[in-house]
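Everything on this sheet refers to the single structure shown next.
Apart from one protein chain that is not included, each protein chain of the complex appears where it belongs.
Moving on, here comes subunit A:
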Amino acid sequence: MADEKEDPTFEEENEEIGGGAEGGQGKRKRLFSKELRCMMYGFGDDQNPYTESVDILEDLVIEFITEMTHKAMSIGRQGRVQVEDIVFLIRKDPRKFAQVKDLLTMNEELKRARKAFDEANYGS
């Protein structure tokens, strides 16, 4: 029964998208709606996930990024966010740690490949 009470109020919040300049949670413009839908389908949800679920996830992601950023600002070099700080914060979570390492390694490889490609073009 508690769910039925909560859901209508949640829906009301989402109807007021973009209405008013207030920076409240429900009234902020949705940043990740499209991408989150694709992501939810990729991770196992239905092909058309519910809008309310997408909204909940977006709020969660924004809160997650905010928390990580605040934590990263408080360690290492104060007031700045650096990659080392993020890696340090993630060290206990094996999945995220491996993902960050893979992403950064691949980024380096791509940069090197692009640089080599450009130099080859420049030479010829």
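Just so we're on the same page, a contact is a pair of C-beta atoms (placed from the backbone, for glycine too) under 8 Å apart; a residue touches a chain by one contact, two chains touch by 3 or more; residues count from 1.
The definition used in the following text is that contacts and distances are computed from a predicted model.
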(request) Assuming one chain is omitted from the figure, identify its UniProt name from "AP-1 complex subunit gamma", "Transcription initiation factor TFIID subunit 11 isoform X1", "Multifunctional methyltransferase subunit TRM112-like protein" or "60S ribosomal protein L6". (result) "Transcription initiation factor TFIID subunit 11 isoform X1"
(request) By the contact definition given up top, give the residues of subunit A that touch the hidden chain. (result) 3, 6-7, 10, 31-32, 35-36, 38-46, 48-50, 52-53, 56-57, 60-62, 64-71, 73, 79-83, 86-87, 90, 93-104, 107
